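The complex appears here without one of its protein chains, the remainder shown in place.
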Amino acid sequence: MPHDHHDHSPIEIDEGMPEEAQVLSEALRELLIEKGLFTADDVTKQVAAMSKRTPGNGAAIVARAWTDPDYKSRLLSNGPSAAKEMGFDIGAAQLLVVENTPDVHNVIVCTLCSCYPVLLLGPSPEWYKSKNYRKRTVNEPRAVLKEFGTELPDSMEVRVHDSTADMRYMVLPERPQGTEDWTEEKLAELVNVDALIGVSTANSPV
Amino acid sequence: MSEHRFTVGERVKVDTRNPSGHIRTPIYCRGHEGIVERICGKFPNPEQLAYGKDGLPAQTLYRVRFEQKSLWPSYSGPSHDTIEIEIYDHWLEPAGS
Partner (left out) sequence: MKSYHDIGGEPGGEVDQTHYEYSLWELRVDAMLRLLSSKAKVMTIDELRRGIETLGEDRYDKERYYGKWAYSIAALMVEKGHITQNELDQRIEQVRERMEASL
């Protein structure tokens, strides 16, 4: 490894000395392009494609499921095909959508790494990958939910999903009260990434 | 014979073995019993894929539901709280074994 070991600040990586990992990744990108494994253009296109994958995709799916019961049942039985119907092609990836009800609240974690439906929602939030989230969500989910402002009554079941293998998960939150006449577009605005992971519920209309 | 060794609703136990290498069965569920929640299909074995092999024959992947209180004796939530974990066939055995 490089002997020139800088003490970097992980937050302000674009200022001052570059992170070791940044230097390594750039060296790797150049070499792999020279070896013909991909082109610079391939990388640029992948980055651009990834930037179009956002939690907004998940929110649009949720809003459709809230307004179209047939779509909802297709979504719960075959996530990838229901996503494709909405124009989101996740290729060969799996997607399992788990539904919140008045009795059950679902929350997603990956304790072994940070598995997440990246091809639908883009890269996961930093906290989802944090060791504290990965450690605690399995054995004290209610305490973790509380930190995100979500307090659930003991009458509800909290159901944790540890994403250990090939499935990728998204929560279908409950539709908030008072949104009966809302359009899909407006409903989608109530759903953020926290609700799709299940650390919170959909926002209530203000 | 069915294509899959266990059926939905069947009680299963996670193996307690502790091999080195790339393993997708978290330590915290090993040796515990739960119920098969669903069968996800067959997938190449990640323990082989991780070393450049083809992972075949593909393994049945189950989702197993555990009661939180059975995994964590000091679990502070209500007894109906659960956790579901994806576990490959070769990590499961019939309950009580």
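Letters A and B mark the chains as written, and numbering starts fresh at 1 in each.
Rule of thumb we're sticking to: a contact is a pair of C-beta atoms (placed from the backbone, for glycine too) under 8 Å apart; a residue touches a chain by one contact, two chains touch by 3 or more.
Computed from a predicted model, the values in this text were never measured in an experiment.
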item	value
Candidate in contact with the missing chain, chosen from A:A65, A:A83, A:V144 or A:V171	A:V144
Residues belonging to chain B that touch the chain removed from view	18, 20-23, 26-28, 46, 49-52, 55, 71-72
Touching residues on chain A - with respect to the absent chain	2, 4, 10-11, 13-14, 16-32, 35, 37-38, 42-43, 46-47, 50-51, 91, 109, 111-114, 118, 123, 125-127, 129-136, 138-139, 144, 147-148, 162
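Methods note: only the chains that are shown with their structure count from here on.
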item	value
For chain A paired with chain B, centre-to-centre distance based on mean C-alpha positions, whole Å	23
List of chain A residues in touch with chain B within their complex	94, 96, 111-112, 138-143, 154-155, 157-167
Residues of chain B touching chain A in the complex	24-26, 28, 40, 43, 46, 61, 63, 68, 71-72, 75-78, 80-88
